[in-house]
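Handing you a structure now.
One protein chain omitted, others in place.
After this line comes chain A, so read on.
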Amino acid sequence: MAAASAAPAPRGGPTPLFGAYGIVKRFGAFTANDGVDLEIRAGEIHALLGENGAGKSTLMKILYGLLEPTEGVVTHQGDIVRLANPEAARALGIGMVFQHFSLCENLTVAENIALVMPAALTGRALAERIARLGADYGLHLDPARPVWSLSAGERQRIEIVRCLLQNPKLVILDEPTSVLTPGEAEALFAVLERLRDEGRALLYISHRLDEVRRLCTRATILRGGRVVGTCDPRAESARSLAAMMVGTGVSEVRPKSVGGSRGERLVLDRLTLPAPGLHGTPLRDIALRVAGGEILGIAGIAGNGQAELFDALSGESRAPAAGAVRFDGRAAGHLGINARRRLGAAFVPEERNGHAAVPPMNLSENALLSRHATAPLTRFGLLRLGAARALARRVVDAFDVRGAGPDPAAGTLSGGNLQKFVVGREILAEPGILVINQPTWGVDAAAAARIRQAVLDLAGRGSAVVVISQDLDELFEIADSIAVLHAGALSRPVPTGATSRAALGLLMGGVGEPETQTGEPPAAPAIRTAAPVL
């Protein structure tokens, strides 16, 4: 990583803090980056935009020394540097906040941080540094807590603190808000703006275009491994940015056709469940009714009972009374998942890898896993592999799932493509009731639009749909009414047109419904059960 000969001339302007020129990275026959140029200046938040598979992650890994480019150079203040490993990158002042946090679950916060600190900094001295930095930036952490006991937001704080303790000149953030609640995201933005004002450079990777337009002053847009443009995101609209990313205009989702309302199809009646484990959330007296043709959005901050509510709907956890869960009028609370599927319900859990799909298995095998209950995929207990492959093929064609080969392993698909497959697998069953948890988490704009459209179309055909999502934009886009889950209790659903982001935000934070509100507030108190005292 020693400085070598003179660097290529920067394209105008002062010497950038870090530059990457002509980066090519090939994996076998596949070219992930094809002649990418990127310049990052001190004191700017630079956005890196692109769909899943556009080459953003590859470029980031090259800048952090995790991958070496096949061709091209990286420069630091005009000198060519070789980033042979992350240690070399860290020595140059490059820090990284990973999307899928690189934390060891069974180690404590302090141990995870100590992993990349100089050997001398351990024990009490390190704990003091963590506390001081936490107080300074508002990133509070308990150094002795094991990581498995922490929420996604707290885990990200570890990543950021670990990065900042090394006093970086460049901080790379990969989809930093994808697991955060709006409030947590605001706190993160404040930290990022402060880092920028301190003269550090930030490389910000996100799918969320409104965030990019708010934070960033320059953006580099990747498509198919090439740079297709640089711009000032503040001068662009979210729509024009998305068009550059995808290459064609992104169609807004069409509103669903009205019709096919078939009365109440999904009913939860005073469902109360104890917390499933030490770190779970109990469900408190949950009631909801979803009619055919209706999409109910459930907002809320992660860890407020979303997973538990999903499990109660899908049958992964059974209700104490059979009548507490009713599908099309039939009591289903005591039924397991497959029995509920046979009643015409379908479920898409939050986690793609390991919950919705088994990564090492082929798509056809994954199709079998959830559809064997409702589709003729077995005969006398033997698998009909041909029928399974045909079903997988139909999903792939209908939802434009792109992967290598005719029947690839689920784990080899990009996040967006696997999510399209998982959603498509359930929607092609034409379920009368669909429950879907975080439908577009970590999915690029084009795939997200496709998934949302499919959900809308399904509701248009008369199905009752429950969408659990942390993405308020998504809920405002597709839901007919929105309820908020907080500490295991569900607020009364409000028609989407009659609520606002601010009102939902208050409910998500556990603050009761404000009395004065624009629109038409519901007459009854919004929260059925008071926020529990923890």
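We take it that a contact is a pair of C-beta atoms (placed from the backbone, for glycine too) under 8 Å apart; a residue touches a chain by one contact, two chains touch by 3 or more; residues count from 1.
Here is the rule we use: contacts and distances are computed from a predicted model.
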Task: Protein name as given in UniProt for the chain not displayed, "Phenylacetate-CoA oxygenase subunit PaaC", "Cytochrome C oxidase subunit I", "Tryptophan-associated transmembrane protein (Trp_oprn_chp)" or "ABC transporter permease" - done: "ABC transporter permease"
Open item on the list: So one chain is hidden, and I want to know which residue out of A:E105, A:D136, A:E351 or A:D397 touches that hidden chain in the complete assembly.
Closed with: A:E105
Open item on the list: Just checking the interface: what residues of chain A touch the absent partner chain?
Closed with: 27, 65-68, 85-87, 89-90, 98, 101-107, 111-112, 114-116, 119, 122, 146, 148-149, 277-279
